[in-house]
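Missing here: one protein chain of the complex. Every other protein chain is in place.
Chain IDs A and B follow the sequence of writing; residue 1 opens each chain.
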Amino acid sequence: MAGRQVAIGGAGFSAHASKRSDVNMPELVHEAVEDCLKNANCDINSIDSIVFGNMPSFEGVNYPELWMTDEIGARNKPLLRVTTGGTTGGSIGIAGYYNVTAGLPGIDTVLVIGFEQQSCGDTSIGLASVAYAEVSAYTKFGWSMEKNSKFFGAGAAIGIASYQAINYIKRSGATEEDLARVVVQNRHNAAKTWWTHLKMPDLTIEEILDTPYISYPLRYGMVTPASDGACAMLFTTEEKAKDFTDVPVYVNGVSSVSNENAAMGYAGSGTGQLDPCEQIGAVESAKLAYSQAGISFPEKEIDYIEVYSPFPNQELQWLERLGLFEENTAHLRYRDGTTAPNGELPVNCSGGVNSTNAIGASGLERIAESALQIMGKASNQVPRTVHTAIGHSWGGTINLVTLMVMSDQQKRKWKGGE
Amino acid sequence: MVRKQIEIAEGIVRADYEYWVGKYMDKFYEGLESQKFIGIKCPTCNKVYFPPRKVCGDCFKTIPLEDANLVDLATTGTLINFTATNYAVSERRKKKSEKTTIIGLIKIDGSDTAIITPVLETQESDINIGMKVEVVWDKKPVGSPDDIKGFKPAGGT
Partner (left out) sequence: MGKKLSAKSPATKPVVKQEMKQKPARQQATQASKKEGTMERVGIVGYCQIKPSLDLQMDRYEAAFKAVRGALDSANLKRKDLTSVISATNDYYDGRTISNCFTVEPSGSYLKDESKVEMDGAYAVLYGMMRVLSGNHKLVAVWGGSMASGFPYEVTTLLTTDPTFDRTKELLNIMTAGGFQMRAYMEKFGISAEDIANIAVKNRKNAANNEFALPESQDADITVEKVLESGVLSSPVTELMYSRPCDGMACVLLAPEKQALKITNSPVWITGVGYSQEQYYLGERDLSKSLSMENAAKMAFKTAGITNPKKEIDVAELFEHFAHEELILSNAIGISEPGSQSEIPVNPSGGAMSGNVLCATGLVRIIECAKQIKNEAKDHQISGAKRALASGQIGFCAQNNILYVLEGGEK
């Protein structure tokens, strides 16, 4: 029936690398699908419908799921395509949840698939095309489109992150060393997770601070890679979950509250973003998802979190905006070990987006790794028992955020829809 | 009175893409170098795919990339459908040209799949569904789909 409890029954990955030159796109995605079905102890016949997403500018292919229908097991099945840029992985996870909870007859088990094969194209052009039309106005002031591209390459993901970093550092007193510490922790974690890209078990803070700046205060050593890879997850009903896993992971809260884009006064945007690390969208998403999941004290009730932080300052900012640490203190929690795998609130034990970034899949991988931690099946499983965990993602021109709150307990009834 | 002014800002951004073809299509490309059509057979259902694929869509099973499953196909086929158009659609633009291109859906003999290539050395009024066709190779084989210039009516029928 509609509004029913949703559970995660399994997750799977392909191996990620900077160039998966041994496979074409359908084969890459097929690896993740096979891994997910294997981990959920089922075959494609258990799947009733499919949700698919990626960021299509990276491969230069429009609607790639049409071409790879057979490889993703979508032949003669219902399929929905959801894409929201960097948050695609989170959005398809949320769409998977809605597919199940809607209670459409015959749709109980949904396969959610996200992927990217970024080595097919130029990542910076794929990112910059978010606003080529808007910035083309600069050509009227004597800039060539080529110069625009270069300027924009700095302005796109990196530029946004560095504006956030500068504001965050000013607010909190965090240092560059703190940023490097976040990267070291993530890359060490990635080394213990089988499917990741940048496995760097011996990375040190000094090595990172030794690399040149790419955009102050971010250094080359802190930057997220561009990866090829895919992720697939199985969402199902409470009743069927036990067919797939011993420890069903219940999806209790989902939200994707969008903020204004970064261009002040353009297309109706009002105030613009005076402090890009303020992230009202994240704060509102957290409020909504927590109230759905019945979480009143996130700092006490959340046991594990995977946040979407291609850049280290973002990891600190998200942990604060999502209510897990007090404002301007997140960097201290990295100094004192709270966020380490054996700490009180482990963060990104998969290495996060800072270690692996196949954009269409990366948001889903945050959800998948959090779910696996609850199941006790993650590669880099934390010692404490994880009851409640969060998968988060971020994207757009800083304005899109998704959240999924998961737990080993079903949710208490939420009356928000009345 | 507001005078409407339209400014046009023009620019081109080059976005180049290169696609990994995967190990299965590699076999197809290699075969083209020696002017051969290499397909693959699913050991579970015996369906033959040309060009080769990793996943048999009917079975949803991976076809092992072994010599035992690779099939050397004839370079002839049957025309199962066709269309003719003066529109040339490239990755950059759609253009109407003077030239009419006949495009065929050609089922390669010995396979269960069809490929889409030009139909050459004939006119639309002379072709019909079911006719036999044979490959026309490009002058110099380089091991890419460009080696297949198209198909022409098979000699004799």
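As a working rule, a contact is a pair of C-beta atoms (placed from the backbone, for glycine too) under 8 Å apart; a residue touches a chain by one contact, two chains touch by 3 or more.
If you're wondering where the values come from, they're calculated on a predicted model, not measured in any experiment.
K.L.:
Of A:S21, A:T83, A:T211 or A:Q381, which sits in contact with the chain we cannot see?
P.N.:
The missing chain is touched by A:T83.
K.L.:
Among A:S14, A:N259 or A:S407, which one touches the chain that has been omitted from the display?
P.N.:
Only one of A:S14, A:N259 or A:S407 touches the chain omitted from view, namely A:N259.
K.L.:
With the missing chain put back, one of A:I47, A:A74, A:L322 or A:M404 would touch it. Which one?
P.N.:
Touches the omitted chain: A:A74.
K.L.:
Spell out the interface residues on chain B facing the chain that's missing from view.
P.N.:
Where chain B meets the chain not shown: residues 17, 19, 21-22, 25, 28, 51, 57, 80-94, 101, 103, 105, 107, 112-118, 124, 129, 144-146.
K.L.:
Write the list of chain A residues that the hidden chain touches.
P.N.:
1-3, 24, 53, 55-57, 60-70, 74-86, 91, 94-95, 98-99, 101-106, 126-127, 129-134, 254-261, 263, 266-270, 280-281, 284-285, 288, 292, 395-397, 399-400, 414, 416-418
One rule holds for everything that comes next: only the chains that are shown with their structure count from here on.
K.L.:
Just how far, in Å, is the C-alpha centre of chain B from the one of chain A?
P.N.:
37
K.L.:
Of all residues in chain A, which touch chain B in the complex?
P.N.:
19-27, 30, 34, 43-44, 59-60, 69-71, 73, 75, 117, 119-122, 125-126, 128-129, 132, 136-137, 139-140, 144-145, 148-149
K.L.:
Mind pulling up the chain B residues that touch chain A in the complex?
P.N.:
Residue positions touching the partner: 7, 9-13, 15-25, 53-57, 60, 62.
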